[in-house]
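If you scroll down you'll find the structure; I have some questions about it.
Every protein chain but one is kept in place in this view of the complex.
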Amino acid sequence: MPLLQVKNMTHFFGGLRAVHNYNLAIEPGQVRGLIGPNGAGKTTIFNLITGIYRPTEGEIILDGKNLVGFQPYEIAAMGIGRTFQNLRLWRHLTVLEHVKLARYSKIRYGLIGALFGTAERYREEAEIEERAYRLLEMMGIHHVANQVVINLPYGTQRKVEMARALASEPKLLLLDEPTAGMNPEELTEMVQVIRQIRDELGLAIFLIEHRMKVVMDLCETIQTLDFGEVIAEGTPEEIRSNPRVIDAYLGKEGVA
Amino acid sequence: MEVRGSTVSPAETMAGNALLDEVRAQLAQIPLLGWLCGTLLATAVEQTVGESLAKALSLPAIPGLFGLRIILSPLFEILLAVIQYRRDIPGLVASLKTIAPDLALIPGAVAFILLVYILPTLIVARLSAPLTNRLAKWLLDRFPLWVSLLLHLGLFYATLHLWGDISEYRMLILRFILISIILTLSLNLVNGYMGEFSCSHPGFMAMGAYASSVLTVLFFVNDDVFGAPLLPPAIGPFMFPLALIIGGLVASVGALAVAIPSFRTRGDYLAIISLAFMFIVKSVIENLEIIGGPRGFMNQPKWANLPIVFAWTAICVWMIYNFTRSTIGKASCAVRDDETAAGAMTINTRRTKMVTFLFAAFWAGVAGGLFAHVMGYINPGTFGVLKLSEVLAMVYLGGLNSVVGSIAGALGLQLLMEVLRPLELWKWIVIPILLIVLMIRRPTGLIAFTEVKIEDLLRPRQTLRSSAQVPGEGR
Amino acid sequence: MGRRLKIVIFSLVGVTLVVAFIFLASGMSPASFFQHLLNALQWGSFYALIALGYSMVYGVLMLFNFAHGDIFMVGAYIGWGIATGLVALGMRGILPLPNWLILVLTILLAMFFTSFVGMLVERVGYRPLREAPRASAAITGLMIGIILETGNLALLGAQRRNFPSLIKTQTYHLGPVTVTNVKIMIVFLSLLLMFGLHQFVRRTKWGMAMRAMAYDFVVVPLMGVPMNTIAALTFGLGSALAAAAGIFFGIAYPVLEPYMGILVGWKAFVAAILGGRGSILGAALAGFLLGFIEIFVAAIFPSTLRDVIAYSIILLILTFRPHGFFGEPYSARLRL
Partner (left out) sequence: MLLSVENLKVSYGGIRALHGISFQVDEGEIVCIIGANGAGKSTTLRAISRLIPAEPGSKMTYMGKDLFDYPADKVVSELGISHVPEGRRLFGNLTVMENLKLATFARKDGKEIERDLELVFSLFPRLAERQTQKAGTLSGGEQQMLAVGRALMSGRKMMLLDEPSMGLAPVLMMSLFDALRDINKEGTTILLVEQNARMALQFAQRGYVLETGSIVLEGTSEELADNPEVKKAYLGG
């Protein structure tokens, strides 16, 4: 049984059809890619899966449970972590706080602990902190743990976002253009990190990406989206040679 | 290079800097414990020799607020006179003459501050530094944090008590400042930590004040309206905390009425709905004849003495400090900075906002209850737009998202209002102008987004090794 | 356009029904009912005129102008100053003017001068904070309000001022209902001003720029539109209307006092929000609605319940229509 299965999902914004009859099945440990021109509806699909929008039609099933109708935080706690296209970090918080906050749903000490500073709270906070440090070390950003995020360079911010998404211990990680705006060195590093995540943590990864090289390197299968519809699906080689993909994504030849 | 044109030679500035650095280095060695010992002694000095010293310095009495008013108000009076008699030179001279005696008091006041407060504090703090450092270290090493914290609080309270003991006026101001700290901190939770704009704090305060007053008067006071006390008044003071807590809970319930409609959607709804709520509370109270209506409600037992108010303030600061440092409390900052991301990171945004808001309202209610039992009289007019402006001003003066900021804001504005009291009307022009300038310079307040850890506050300031090489000890 | 029209029709029908219900339920005589209706129109026109200023600033600049209520007060005092001055000049025979001309001059001059007060407030309190969190601008607004109140007290003293009676009150009896010319004039002039503003915003390029700014702040300069000018204009227009409201208030209730802005202003602010962000029609309608509620509550229940019921109704409406009558959903978190 696939980890995540999306069946016949359709979504309208007002009268505008943003996603049409979308299907997806991801197995545990798989890395899949989603490509398509700007405005094709890729991010909308992410937002639908994570509960920010509610699909007009269709089902989203994670581990046999239909996610439609749940709040974003509930879906996140069920095991879907994500990053955002335009970094959505909490600008006044430190790196460490970011990673700790992603474990919010797993905190047990409750309000009493928060208000009165019980021993249990300190134990649990220390435990979360230790985990957070381990994660930051894995991403190679533990040296900035106590810095406020907005002062960090862009590549590091991207990693913070990734670490934050991992801290919620997802089964499935959605990455929205993880390498956007990175320079070549940062890019190779990020690809490395994504591989490492897949290998060490065994997560399923679903990623939107613009850079063909990255998608082709990382993904086992790729979907191509245009105007809210999947126009092609297959291995990187198949996608690369598909004429419809070339038309839609790379721009038509011989326009002038 | 850059010094051209300046009258001070580089050598001189360097010497000045060196001296300053030296002073700074000396002061940096004093732990909080040392400072507290110093201020405690200074207040003790004031207790014993204050009166005679004031007489010797030809001051009418011991200066109420560190002599600030004696020093500042003649200066403002001169300023006002100059504005008022711009073209009328004889008038100006005449009015300056009336100010002159006030002016003559300034040196005395300065000397008083120096002799009573600054010198004893500095000397004792510096002299005791080796000892207090060792003590602070021992306390932190041997015992849990709270032991050291309690000792510090005890010393601090003793200082406040000795200082306030001098006059009724000081006692009152102290309690007002402490209550303002509670209010400001709790509003900062909403406006700073949560990033919403709430206007209903005076309303919550009123609910707490009236609820706890009704309880105490009903149960422990022989009142015209409520009749004979239901319980023996002797146990009253022991039940007082309960009354305050119930007052706080009533305010929380009120907050629920604001929160449910306004947290459904994003935007400015909290600002508007909370504003309407504030007016409703005020107006409802005005219509309830049983609690005095617009005339106000009196006869509250004056149980909120300094130790009680101090204890509540300490508890409030401690709890809010705890809350804002916990991951659960930090969630509200995450919701503020990016709600979508917070949701995607498993944070229940709605619950987070609710909890923070109700918690803030609770403390506003407690502050109201304390206020009522300081004054022994409240009326609905107190809890209006003016109170709102005052609390908002304290929050934004001190700084958003900062416990220290709120304490500083409450203290600063209260002191400012007291010090500028001789200006009468003009006070309400000077203070707003100061605040506007501050807002333009630092839109989030003086100490925004800065937290001081209690551990850092209490820690010793010098290792024992370096204390041995400090020169000039005992000088 | 169709949606708007529908809402207008619906709300008019709704208001009529409510009014009819109140009439039947309260057991008032038709005469006293119409009397109250007229009072409500007059009272509502103050709110509506002031609410317009709040609403425009909120719509165009996304700011709460908490000083607006006090600008209303300043406008009333400026009007009072001009009117008393002109009357005094007339008495001394220096500049004898007929009363109606004095009134017209007072209104026009007061609107003119008060608009500069508004622009000054924008320049001093809001423009330096355009990049800052909006809450900070709200604080400066509050502080400017306090300065205006206190400044007035310091300059003119605490005593109340009486607005000179420029129009001789004439009472017309229409059957059992009595109508004064003053009331008719106030309601008529208010509606005229609102219509004028509506036309200004609909038809002129300035109005167009204001609407554009309300929709998308950032790209307005790309149209070659100087944003600061439009911001100042918004404040100026709102303040001019508040001045008119102040003068009408002075004519109807001839007493002015420095804190009158707090009393009326904050309610008008809530009305503005009720109308919907930046909607002129909404603000006017909500202003009149508030006037109706207050007058009829006071007529039926003890008048002390006026505020409770008025605000509770507003709270209820906002709960079910969080964006107000004509507001569109938007997201405006306070920036920190």
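Note that the chains take the letters A, B and C in the order they are written out, and that residue 1 is the start of every chain.
Keep this in mind: a residue touches a chain if its C-beta (ideal position, glycine included) is under 8 Å from a C-beta of that chain, and two chains touch if they have at least 3 such contacts.
All values reported here derive from a predicted model rather than from experimental measurement.
Here the chain not displayed is in touch, across the complete complex, with A, C.
Residue C:G224 is the one among C:G93, C:G224 or C:P302 that touches the chain not shown. Contact with the chain that does not appear here is found for just one residue of A:G39, A:G69 or A:G110, A:G39. Against the chain not displayed here, chain C makes contact via residues 205, 208-209, 211-212, 214-216, 218-219, 221-227. Touching residues on chain A toward the chain that is not drawn are 37-39, 91, 150-154, 157, 177, 180-184, 186, 210-213, 227, 240, 246-256.
Going forward, only the chains that are shown with their structure count from here on.
Chain centres defined as mean CA positions place B nearest to the mean of all protein CA atoms.
Centroid distances built from C-alpha atoms place A farthest away from chain C.
Of all residues in chain C, those that touch two or more other chains are 336. In chain B, the residues that touch at least two other chains are 336-337, 401. Every residue of chain A that touches chain B in the complex is listed here, in rising order: 50-52, 71-73, 76-77, 81-82, 84, 88-93, 97, 100-107, 109-111, 113-117, 121, 125, 128, 164-165, 167-168. Taken together, the chain C residues at the contact with chain B in this complex read 64, 124-125, 128-129, 132-133, 135-140, 142-144, 146-147, 149-151, 153-154, 262, 266, 269-270, 273, 302, 304-308, 311-312, 314-315, 318-319, 322-323, 329-334, 336. Interface of chain B with chain C (complex): residues 191-192, 195-197, 261, 264-269, 271-273, 275-277, 279-280, 282-284, 286-287, 293-294, 336-337, 339, 385, 389, 392-393, 396, 400-401, 425-426, 428-429, 432-433, 435-436, 439-440, 443-444.
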